[in-house]
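What you see is the complex with one protein chain gone and the rest in place.
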Amino acid sequence: MSHLHIDWTACDGRGLCAELLPELLAEDDWGYPVARHGKTQPTVPRHLEDVARRAVDRCPALALRLVNDPS
Amino acid sequence: MTETLWYAGRGTGVVSLVLLTIVVALGIGARSGRTAFGLPRFAVNMLHRNAALLALVLLAGHVGSLYFDPYAQLRLVDVVLPFTGAYRPFWLGLGTLGFDLILALVASSLLRHRLGARSWRIVHWLAYLCWPVALMHGLQTGSDGDSWWLRTVLALCAALVLAAVAWRLSSPFTQFPARVTRRVRALQETR
Partner (left out) sequence: MTNLLDGPADGRLDTHLDHHGRPPVLNAPQLVAQLRAAGLTGRGGAGFPTWRKVDAVLRAGGTPVVVANGAEGEPFSGKDRALLTYQPHLVLDGLQLAARALGARTAHLYTGPASADGVRAALTARRGTGLDPIPVTVTVAPDTFIAGEESAAVAAVSGRPAVPADKQRRITEAGVGGAPTLVQNVETLAQIALIARHGPDWFRSAGTPDEPGTFLATVSGAVVDPGVVEAGHGVRLGELIAAAGGPTAPLQAVLIGGYHGGWAPARRDLEISRAALAPLGASPGAGIVRALPANECGLVETARIAGYLAGEVAGQCGPCINGLPRLAGTMADLARQRARPGLPAEVARLAAMVTGRGACRHPDGTARMIISALRTFEADVAAHLAGRCLASASGGVRR
């Protein structure tokens, strides 16, 4: 499994990640990504890993990372 | 055969300039943080990237065909080093300069995750130099500079980029106008 790590010191709230991963992320009152399900660093299920990787790749601020969780 | 190369060189040149214009307009527009034409922001982002890659391919065709074209008489050094050519060295040199800049822009973008956001962003500012350079090169270097159709295309290109700038400046920066922009507070160190 893996989870999304957001570097808040880099995130500009441009919104690409929330568009690509609507299952995991929404936008808060100011357009910054917020996890839909409680956890602040959402767990990425297997079937979303590819699209999560694309979100990481496309983040204009390089603020998003996919971190592997030691199993 | 040689005619083909000449036509290919001119054609790919014009098309890659149009593509670059689209890339620049999308880049400027995307920076507004708003969505346009009903497209999601990631789609604009992908379009920006893919159009840039396509422009590079066409540009390679443009340079390649003119390199092999016996009339153009390009030397290898002209492809890399600007302002050394025999034929209209300044205007040809602008093309070489633009090509080098595009190589830097594309390479740095592909290596963005290695370079880090700050270095990448600095290199990416070169796009604002690259596009006018390419435009001037297109207007003055070839044999079509006086033709009505090339002038029309270039005018439309300029209009598109200007429109993107106007759109970018016209309304709030984001769709979240209440947002406070991040800015690290200046911390006074007392020593």
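A and B label the chains in the order they appear, each numbered from 1.
To be clear about the criterion, a residue touches a chain if its C-beta (ideal position, glycine included) is under 8 Å from a C-beta of that chain, and two chains touch if they have at least 3 such contacts.
Just so we're clear, the structure is a prediction, and the values are computed from it rather than from any experiment.
Considering the entire complex, the omitted chain makes contact with A, B. Residue positions on subunit B in contact with the hidden chain: 178-180, 182-191, in rising order. Not every partner is drawn; the one left out touches subunit A at residues 5-13, 28-32, 34, 40-41, 65, 67.
Everything below uses one rule, namely that only the chains that are shown with their structure count from here on.
Residues 30, 33, 40-42, 45-46, 112-113, 116-117, 120, 174-176, 178-180, 182 of subunit B touch subunit A in their complex. Across the complex, subunit B is touched by residues 10, 12-16, 19-20, 29-31, 55, 57-58, 60-62 of subunit A.
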